[in-house]
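Pasting a structure below so you can have a look.
After this line comes subunit A, so read on.
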Amino acid sequence: MSGLPFNPIGAILTVPLVASAMLAILPGYRATARLNVAATFITLLAALGLLVSRPEGGRLLVIDDLNIVFIVLNTFVGFTTSVFSASYIAHELDTGHLTPLYVRFYHAMYQVLMFAMNLALMANNIGLMWVAVEMATLTTVLMVGIYRTHEALEAAWKYFILGSVGIALALFGTILVYVAAQPVIGEGLDAMAWTNLIAHVSAFDPSLLNLAFVFLLLGYGTKVGLAPVHAWLPDAHAEGPTPISAVLSGLLLNVALYAVLRFKMLMAANEHALAPGPLMVTMGLSSLIFAALMLYRRRDIKRLFAYSSIEHMGIIVFAFGVGGPLANFAGLLHMTMHSLTKSAIFFAVGHIAQIKGTQKLADIRGLTASHPVLGWGFLVGVVAISGLPPLGIFMSEFLVVTSTFAREPLLAVPLVAGLLLAFGALLLRLNGIAFGAPHGGNAPAQASYVPMVAHLALVLTAGVYLPGPLVAWFQNVAAALG
Partner candidate 1 sequence: MCVGLLLTASLFAVGLARGAVGCRVVYGACLAICAAALAIALGYLLSDATAPATTRLPLGLPWLGAHFRVDALSAFFLAVVNLGGGLTSLYALGYGRHAPEPGRVLPFFAAFLAAMNLVVLADDAFTFLLSWEFMSLTSWALVMAHHDQPGNARAGYVYLIMASFGTLALLLAFGLLAGPDGGYAFATIRASAPGPVLAGLVLGLALLGAGSKAGLVPLHVWLPLAHPAAPSHVSALMSGVMTKVAVYGFIRIVFDLLGPPDWWWSMIVLTLGGASAALGVLYALMQHDLKRLLAYHTVENIGIIFIGLGLALAFEANAMDWAAALALTAGLFHVLNHSLFKSLLFYGAGAVLSATGERDMERMGGLIHRMPKTAFAFLAASVAISALPPLNGFVSEWLTFQAILISPYIPQWGLKLLIPAVGALLALSAALAAACFVKAFGVTFLGRARSPAAQNAREVDRFSIAAMFVLVALCLLAGIFPGFVIDAMIPVTQAMVGGHMPAQGAVPWLSIVPIAEARSSYNGLLVFLFIAVSASLAVVAIHRLASHKTRRGPAWDCGTPDPDPATQYTAGGFAQPIRRVFGGLVFQARETVQMPPPGDMAPARFEVRVRDLIWDGIYAPIEGLVARAAERMNVMQFLTIRRYLSLVFIALVSLLSVIALWL
Partner candidate 2 sequence: MAVIYDLAIQGGQMLLVLGLAPLLTGLVRKIKARLMRRRGPSILQPYRDLIRLTRKEVVLAENASWLFRAAPYLIFAATWVAAALVPTFATGLLYSWSADLIAIIALLGSARFFLALAGLDVGTSFGGMGASREVMIASLAEPAMIIVVFTLALIAGSTQLSTVAAYMKSPDVGIRVSLGLAMVALIIVAIAENARIPVDNPATHLELTMVHEAMILEYSGRHLAVIEAAAALKLLLYISLIACIFAPWGLAQPGDGPAAYAVGVLVYVGKLAVGAVLLAFFETSVAKMRVFRVPEFVGAALMLALLATLLMFMTRSL
């Protein structure tokens, strides 16, 4: 059934596992780093293979338009991040922030994380999806705490506790969905296979679904980082290694979002259940405005962008909550662009922090003067993230705002206010970081700019030109999302 010599699904899942096992054993930094890159690259190829031939899933796994988007994005960013992390980790070793043992651990965990996320994305069984998400959470907890500094440990701990509670809530929601499905579909695995659920959901008990959705929204919403259940996110981003911050913002949030979307589709398909829109819109708006205000008082560069991730997740959830082909399209586009841009920014930030030897905004000045490539790249990234043309996010924000304002003007006004607020804060920081007389540590950057530049180039192209197939694809998904 597959035009490929191998089964992409299998490859995507097995390669990371094998790699992690090998990485756990193999000593030596260079080899492992290369192996890490290679493994992620192979995974990426396999994921691209999905585009060519789409194998049948089964009761446990499924491949459809929706998750192909996520999987390809996931593996791609995973690959670029591994490239970035190679140079980053090298610097950490030189400066002695990490011992070789920890590096080995780090690489292994990296692959496990990749595996978990891919599994979560491909899982057809909602229980399996839950397990995978929990696994991803635990691995990231370990990696956040990897520096063993007091702050890192505390951030990891906070992440761990809040994450566990979120997991618990999500599980309860999952159980409720099963309970709702079981009378219709019957017992056993079938009643947890998403494909069956979506097929029969219209017959489910709507009020049970409502209850389930509340738990799922809060549970997975914790992972997405929606206010008020966002609390773990800033510290986890700020204290972990920067590649992990990139993966967290760029990928893990998406994975959780993906879970929310799956259940949103269930809700939408059952006409008696309450529309998930209002809930999502409310949480999205609250996250947007809350994060926008929080941006003003930040003093730590990574935490700054962590809050900006919260803000953008708010926008995306808002878009999906508004619904309709335009808004959904915008949401998908925004999500993709945000992953690319935000990870690019974190690549830049990682190098900046290493060059300046600090993450304090106050000590980072005049980058465009001292490190042109890095500085301008960073500038382009921030410009992109704040939704200025001709970069991709502008298009999605354009669609969100216009489509919303035409429908519910009263919703669009706070949205626009939030956007402007966030923009003000980011620009204020950008002025300080990129311009002015150079200040602070001034080591020459020994960094690979390739990932950053690649991401930004993609975002730029997407801003002015979206290839037709991609669009058709997004439109299918948007239609499916209802």
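Candidate selection criterion: all candidates are chains of the complex that A comes from, given by their letters.
The rule we apply is simple: contacts are C-beta pairs under 8 Å (C-beta built on N, C-alpha and C of every residue); 3 or more make two chains touch, one makes a residue touch a chain; residues count from 1.
None of these values were measured; they are calculated from a predicted model.
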item: Subunit A: touching candidate in this complex (1 or 2); value: 1
item: Interface residues, subunit A side, partner candidate 1 - complex; value: 157-158, 161-162, 165-166, 169, 207, 210-211, 214-215, 217-218, 222, 228-229, 231-232, 234, 274, 279, 290, 293-294, 296-297, 324, 326, 366, 368-369, 383, 388-390, 394-395, 398-399, 401-407, 409, 412, 416, 419-421, 423-425, 427-428, 431-432, 434-437, 463-466, 468, 471
